[in-house]
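Only a single protein chain was left out; the remaining protein chains are all shown in position.
Coming up: chain A.
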Amino acid sequence: MAIRFVLMVNKQGQTRLAQYYEYLTLEERRALEGEIVRKCLARTEQQCSFVEHRNYKIVYRRYASLFFLVGVDNDENELAILEFIHLLVETMDRHFGNVCELDIMFHLEKAHFMLEEMVMNGCIVETSKSNILAPIQLIDKAP
């Protein structure tokens, strides 16, 4: 029961953020990202938010032009992950104010910081937005 990776991909299929919690070689990542992006982006709004791929399950959610794809173990609680994606987006919203693809792209390091405060070693570590954002504010304050 763990998160294997978190991907943010725009609707052209370009990766905007990738965080893996198990080691994959570059080739494996490229192949995996290509396959699941192709699978998920082709799906319609009326279809469910879960896609089975190899021995992963992908839980995904779309926000405007950006897809959030989370790879989890088969026994993970899918809806909990689906809402965890939303929590991530709300946290980014609180920091950036109406977050968009460009925020994530040009503030890659902040997106990474936030995710790092929320997920560690594939497990959820924090769900309180103010706790998640506290260390980031520390940087903004730093000289």
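Just so it is clear, contacts are C-beta pairs under 8 Å (C-beta built on N, C-alpha and C of every residue); 3 or more make two chains touch, one makes a residue touch a chain; residues count from 1.
The definition used in the following text is that contacts and distances are computed from a predicted model.
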{"item": "Protein that the absent chain corresponds to, by UniProt name, given \"Protein YIF1\", \"Electron transfer flavoprotein subunit beta\", \"Cytochrome c oxidase assembly protein COX19-like\" or \"AP-2 complex subunit alpha\"", "value": "\"AP-2 complex subunit alpha\""}
{"item": "Touch list for chain A against the chain that is not drawn", "value": "1, 15, 17-19, 21, 23, 26, 29-30, 33, 43, 46-52, 55, 73-75, 77-80, 82-84, 86-87, 102, 105-109, 112-113, 116, 120-121, 123-131, 134-135, 138-140, 142"}
